[in-house]
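A single protein chain has been removed from this complex, and every other one stays in its place.
All chains are identified by letter, namely A and B, in their written order; residue positions are counted from 1 within each chain.
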Amino acid sequence: MKEKVENESDGASRRNFLKKVGVGVGAISVAGIAGSTILKGNAANAKSGKKIKLLSPDGKLVEVDQDDIKPAGEIVADLKTEARAGLHNRKFSMVIDLARCKNARKCVEACQEGHLLPKDHEWLKLYLLQDDNLTSKYWFPRPCFHCDKPMCVSVCPVGATFKRSDGIVLVDNQRCIGCKFCMTGCPFSARVFNWKDPEVTVPEGHVYDPETNIPALEGTVGKCVFCADKLRIGELPRCVSACPMGVIYFGDILEDTVTNGNETVRFSKLISDRAGYRYREELGTLPSVFYLPPTQRMFPVESGLEDTDESIKGRYKNAGPR
Amino acid sequence: MKADRKLIQDLTPEIENTSITWYITFIILFGIFATGVYGLYQQIDKGHIVTGMRDNVVWGFYIVNFIFFMGLSYSGALISGVLHLFNTGWRKPIIRIAELITIISLIIGPFFIFFCIGRLDRLYYLFLYPRIQSPITWDVIAIMTDLVGCFLYLYLSFIEDFAILRDYPDLKVAPWKKKLYKTLSLGFTGTEKQMKILNNARTVMAAMVIAIAIIVYSVLAWIFGVTLQPGWHSTIFGPYFVIAAVFSGTGLLIILMWIFRKIYHLEAYITKRHFVNVGVLLTVIAAFYGYFTFSDYLTKWYGSIKMDSILIDKLFTDYYSLFIFANYIGILLPCIIIAFPRFRTIPNITIAAVIAVTALWVNRYIIVIPTLETPFLPIQDVRPDWITYSPTWVEWSLTLAGVSVFAMLFMLVSKIAPIISISEMQEQDENELLN
Partner (left out) sequence: MKKKVVFAILCLSLLPLSSFQLFSQEVTLITPYISLQYFKNTDDQRYVQTTLTYSSNRMELPLPGMEVTFFNGGDKKETLASIVTDNKGVARFELTKELSLKSNSDGMWVFSSEFKGNDSIEAATVEITVKDVRLELALAVVDTVKMITVKAFTDDNGSEKPVSGETVKIYVPRMFSLLPISELTLDDSGTATVEFPSDMPGDTVGKLAIIAKFEENATFGNVEKRENIAWGVPTDYSIPKSHRALWTKTAPKWMIYTLSVLLAGVWGHYLFAFISLIKINLDAKRKAKEEYRV
């Protein structure tokens, strides 16, 4: 991997700060300020100079400026406003090289782990497709396509799902009413519903943010978020970093660059050299995810069925032409 | 307002007395309703996992029932609206039943949407954060508008009856009911001026009820039509759903005519002529409905779009018997029964209507479910309930609860207002005398 590019934008550091102090929701006030008020992340504000002592969750006594104290509810609101706006002057895209995928499922595991998803709730799905009985099978990882004309967003009656300026489509599960219209709207089955209480143990002090969509909430819809939280700190999505084959390229196409963590290439060149395409272009949803056809593949398709659990193998029993 | 004494005596017994059968029926229906409430409690407590819906088939019985009940509301728009506008004489004894079907099914329909949504506690978000682009928002607006309109229309048709009941001294009912009639009649006395105002308003509202009913059902169809799903993404869906709705509404009207005729001994008012007339209407609508159905499936079958072919394949394999019942038997059999004069008996016509209504429900089912079981990306799963939909007892109980509430509401209304409009019948009598 190359050296880490410095990318601590103001927004990112401010956001981290917000999140860190978000941990302090339960902080006990020493100076008598109500426990529901916590640090405000706006460093630009003029300070009153009045210091207040607070007990941080790890038991340390910290002194903060009074002006930095803000009700806990506002932090969630701030995170949501930022999550709805997106990163400035960015347009994220993914390129998935079908020639390299062998159903290693590391991407799925990383995604499940990273977003604390229950077992029956996969955001990233691996399909074994075959277009026709005259054509061959291939492995097909399917994240959310983050379409530029997202049907799911169009049909949402309450604006719980939204498209940001950087192209990412997110779900605010504190807004979602669970009508599931977006699920029927999405032609790519990218959305999953929490049919029951997901029973996830959320780290203490975790503040809900649509960019991670943690924790999942019963009766609401979840889906791949392109790891918007990672992007904000300049890191690649979890599935990209986790893939041992370098199948998934990711990048800002305004920079015309995508990387799979090992190799960094120009997006336009990769698409033109390898005849990149989008799944079901004819539907006109303009996905942000591109595929490179499985030409001269690195592994035989069958190798994807080795070393996998019976329950996983079972999924592909009936995979065939359609 | 005065009315013929015999007419009132014939049409009001259900208001004055309540039979034991009524109570028993009501208690049984209430029991079914209570089961539904328990099912709903389970669903809220444990989550939607207790239903048969899963990630592919995200809409099941609830949505089917929703569009079905909304469709039934069409009988009012058609029978009372259209027939009012054309001033068809024979409509009069059945006009009230039709209007009541409209209101009651309009009230019940949206409850199935409430059962379907995951966070019932956030229902008010629909008004707090509305998005005009979403067909659900259109639907919310349209259904509310329709409800208000139908209530107004129904009320306009009730005023005269309330006035008659208010001015009828021999009516043996509780004082609260008399007071209710007095308030609701608005002091209406049937002067020429008042009649003119009332008739004007009724004509306007009849037109409105028809227009808004078409909009409501088209919007409902567009919830499916605007998506890209195979089988749903069809331009024909708006008018197709409207016709289907009229079909079921007319069918249900025949069934209820039969029931009320039996229970309240209205043989003198609801005659074979009414059954035949509504039956012929049902046949005409069935022809249109069959034509739309055929046209929709023919184009899908003839063309070679892959997803459509897969869907049609599914309909003719996994859903073969349902498909045949809904789209062949359910359309052709009612037509045949009613088309031949010698089959046209009251029981036969009623049977035809029962078949038509049931088949239409099944038709809604095979529009919603098979499409969701046929997503663009194949379902690759080991969990059977994730692959094919089958309703659980919770969905059955809530479905039956909906039917029982429909019946209960009808029973309750019949205790307050006559099920056949006295004023309209009076008018009819007077006309007949003049002729």
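Here, a residue touches a chain if its C-beta (ideal position, glycine included) is under 8 Å from a C-beta of that chain, and two chains touch if they have at least 3 such contacts.
If you're wondering where the values come from, they're calculated on a predicted model, not measured in any experiment.
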item	value
Absent-chain contact - pick from A:157, A:251, A:287 or A:304	A:251
Candidate in contact with the missing chain, chosen from A:100, A:137, A:163 or A:238	A:163
Given B:197, B:305 or B:336, the one touching the chain that is not displayed	B:197
Touching the absent chain when the full complex is considered, from A:264, A:295 or A:318	A:264
Interface with the unshown chain - residue positions in chain A	1-3, 5, 7, 88-91, 149-150, 153-154, 159, 162-163, 165, 234-236, 244, 250-252, 254-257, 259, 261, 264-266
Touch list for chain B against the chain that is not drawn	131-133, 138, 141, 145, 148-149, 152-153, 155-156, 159, 186-189, 191, 193-194, 197-198, 200-201, 204-205, 207-208, 211-212, 215
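Rule of thumb we're sticking to: only the chains that are shown with their structure count from here on.
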item	value
Length of the line joining the C-alpha centres of chain A and chain B, rounded to whole Å	44
Parts of chain A lying in touch with chain B, wherever the complex brings them together	120, 125, 127-129, 140, 142, 151, 154-160, 175-181, 183-185, 187-189, 192-197, 218-221, 280, 283, 285, 311, 314-316, 318-319, 322
Residues of chain B that touch chain A when the two form their complex	46-49, 53-56, 58-59, 113, 116-119, 122-123, 125-126, 128-131, 133-137, 140, 223-224, 226-229, 232, 306, 310, 372, 375-383
